[in-house]
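One chain of protein is taken out of this complex; the other chains stay put.
And now, chain A:
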Amino acid sequence: MNIPAQLKYTKDHEWISIDGDVATVGITDFAQGELGDIVYVEVETVDETLEIEEIFGTVEAVKTVSDLFLPLSGEIIEFNSALEDEPEKVNSDPYGDGWMIKIKLSDVTQIDGLLSADAYKELIGA
């Protein structure tokens, strides 16, 4: 199970990479494995400002639909449009080409509430 040490995580199986007040968000290797073949990533909230834990999109595998929850409050400034044609990148490269959105954070103190790699590892029993 790949859980990069430099990233932050949520209990909803998302990873977060912080660069100043911009966060890049995707789903974890564990999450993509549980979902199976991902066939559709829908994000229709670009340019919207949402609160932490609000639904910002949906990821669909062949057999399942899962909501995507915003890990940190802020404005969704970018969606990885490459996923429109190649959603399978979430499976093949969840921490790289499979990234989903970038958020302009409205409250950087929320970062302290995210899980470390070790805490996430414990959460999933890896």
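Here is the rule we use: a contact is a pair of C-beta atoms (placed from the backbone, for glycine too) under 8 Å apart; a residue touches a chain by one contact, two chains touch by 3 or more; residues count from 1.
In the analysis below, contacts and distances are computed from a predicted model.
Think of the chain that is not pictured: of "Aminomethyltransferase", "ATP phosphoribosyltransferase regulatory subunit", "NADH-quinone oxidoreductase subunit N" or "Xanthine dehydrogenase, molybdenum binding subunit apoprotein", UniProt labels it "Aminomethyltransferase". Across A:62, A:82 or A:126, the single residue that touches the chain missing here is A:62. Contact between chain A and the unshown chain involves residues 36-37, 39-40, 42, 44, 58, 60-63, 65, 84.
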